[in-house]
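Structure first, then comments.
Incomplete set of chains, arranged as in the complex.
Order of writing sets the labels: A, B and C. Residues in every chain begin at 1.
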């Protein structure tokens, strides 16, 4: 195996919004080097630069960081026939149906970190949230053993689950969590680029429904907050009631969260708990890690997606509007849906496993 | 007193967003005739058309219905020195501080219907919601008696309270309400026009706080759902926990509501309860009344503010995304914040009182 | 042939943005009755209501006027195999490639009014602009004769050409036109709905290019302003230099136009010329005609697409910011791209031909 500084990585689904974020997160990475890009048949055998073009000829690139000339020149392979045996790590950002076919094939040989939902709900598969439930990653040994794989599949959660579990974990540990009620106002990039959300539909509007999202949030939150028991995960039993809406915001998911805690507490203790959370994990200084897992705002007009989505490289969860009363604890959070909530969160998970000597 | 078809009405605060909606609602009204427009000193002694101009010369008009030439030619009086004794009814749409000074002065002589919060929380003042709590309007007799007024002050609730109480009232009557958790995504027009919300602040963004809004929603909901007892209103005790945010939507407030009901029920019964609500009131066919108080959507992508805010002339509350589980009843509603939620709601309240022979 | 009040019409491409505008313009039409809806194979054999659903289940309807229950229940036929022989008139709103195949097939039997570009540039085909060049419609006789059709094809111009030629025609007649320089800021609906413009691309942005648009504007303007000579149209020779951009505006094309006139004039005469234009045509009171072809604004902050696109039912062209100096005449116009600029303009053209006894 190559040293920490020479891991070769493949990105599958490299042309989509989340795939582009993988490229942005990895093109100047100190440990990882992009050696393979793959996408659907339509993009195969083009250069990455050409594959980013829409039918009308426009290059559609959605990260603030520009792609490097070297990356733009890389050839795009057909994901359906990808042999990633020369990669050390694969990152996938494909639709769930494609993931169900592609990921097990690759996992036979290589560790796969995925933003797709295909394997999230299988018994031997952890849903990785850096700084929150890294002990769940031990399940990859079960995968290897039971499935006969040399690699494994580690999916990240849905981008809407991400910000919420980062805030629920410290609450759970400190005060217990009985029930969660959450309303999200989600950014456009979460819907991808082909075609994504039509401007005609969302301009001057809120769309009150995102297919399948609320069920994912409920199920994934339970699993992420659960405990490893006997080679699988016993989900936490708190009821999670989500209403997921789409707002006319480019990036960043805003979530209004109400949590009914098991034990009484005070706002001061909640603040301290949030501020303290993840210190140890952040202190490891992994390349993609935030300086703080949670950034607390006293200004009641924060967090705002435009101002806070990029906090700590898009990897911190910004929290404000803390209120505590008979209805429970309430707050508003902003989390970057394609950085911490997808590609860069997956990269951080891989960094953790490399750093821990597990790959 | 003039007949039903000849009431002379004055609009105070006629140049603001809500004031403009009063003009739109009244300029072709079958019973009411605009005889007086008043606004702040800055607008006084201009024609209404001139008073609508911003410092840079732009006419700032925000209703879809154009103002008639006759209205544009009306002179604007100084609200601070208005003598409305020749009007039969006054509608006010001014800031709370101004209302505290102006409204009692006018109420000595004339009924005043107000969109301001100044008097909402006084013991002898009802908060009127047409079709919901019209029996509260009997409190105006207490006002007349105790304050020695010939008129009275009847405020409407905050625009954010409005949509929610229209849906809570039938739930309360049918199933009882224990607790309400609501997240709003409010339209821009609710913040008025001088200066209103700056585009720089809200473009590509959600603003997670509106000063004072959440307290108003909680307090007003309790009062509106309360009972008249001994000449005042005993508020309903359900806890109302609101998070109010501003979205980049021109008009229409979207609210994600979770209600914990006192008694068990089914989605079917909830649907029937919503559909049935307000039949009698709507059947009176008051000029500004909606055909239905609540419009139920089965399509999970509805209601949307752009598509649903104008339903039944901006006077119906559109409800969708009905879900019922251990967390309670959840739904999303859209209500027009400057029509049902402000000016046109006040006009409808006045129509009710005229129709009922009370003014 | 049926009487004026009983024409049966078919709409081909009924599910797209322009097709929906045909439905809105025709569902309560005093002379025409929708008897047939057709669309692509994907929509065929569904009800119109079902065919409007996107893959995620959302009904995507973009007109302010709601579709009637009767229309929603109509079956959608496959446009590729449509036999419209029972219709008196066909309106088409399909992509150019499809139009090239479908329209001649239908024109063998029935008059076809089209929003597609497929036949706009053929020698025996007029580009119809109601109130501007209706004498060009005589070319349909050439079509009938040379192509052996009982019907004909009459395309409308590109939506961006429309507003401009409405203003150029009176200038040409009164002062002569040497050269035109135009920059458009076009609304989103012009790009259609499948997929249309992605919100991710246009939020907080201007897109400086629309494929093929500038060439169409140049070529069509010349043809529309040209003269019928010897059974074809000799285009007007003025150079038309357009820069077409996409703005984050739902509907309505805004165009900043600079015209170099052949003969000297004054602003007053230009104003009078614009105000006078189309009087006779409008006086015929065709059902879809505007009251005025051109609405002049003195307020320099007008026209604005949100305020002016719906003027006279979306059929008037709003003009403001008139300036005349050594650089020529300059003004800004707003024209509704899917009403006057597409579907309703085609309906108005058909009304003219019915009224003139030509169909």
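Just so it is clear, a contact is a pair of C-beta atoms (placed from the backbone, for glycine too) under 8 Å apart; a residue touches a chain by one contact, two chains touch by 3 or more.
Predicted model, so just to flag it, every value in this text is computed and none were measured.
S.K.: Whole complex: how many copies, 3 being shown?
M.R.: Full complex, one repeated sequence, 4 copies overall.
Methods note: only the chains that are shown with their structure count from here on.
S.K.: Note whether the interface between chain A and chain B is symmetric in residue numbering, meaning over half of all numbers used appear on both sides, and answer same or different.
M.R.: same
S.K.: In whole angstrom, how far does the Cα centroid of chain B sit from the Cα centroid of chain C?
M.R.: Roughly 41 Å, centre to centre.
S.K.: Provide the list of chain C residues touching at least two other chains, using ranges where the numbers run on.
M.R.: Where chain C meets two or more other chains at a single residue, that happens at 56-58, 203-204.
S.K.: So in the complex, the part of chain B that touches chain A is made up of which residues?
M.R.: For chain B paired with chain A, touching residues are 179, 181, 183, 185, 203-209, 239, 241, 243, 245, 247-250, 254, 256, 258, 300-307, 320-321, 325-328, 330, 332.
S.K.: Spell out the part of chain C that touches chain B in their complex, as residue ranges.
M.R.: 56-59, 61, 203-204, 299-301, 307
S.K.: Would you pull the chain C residues touching chain A in the complex into a rising list?
M.R.: So the residues of chain C touching chain A come out as 17, 56-58, 60, 62, 188-189, 193-204, 207, 209, 211, 248, 250.
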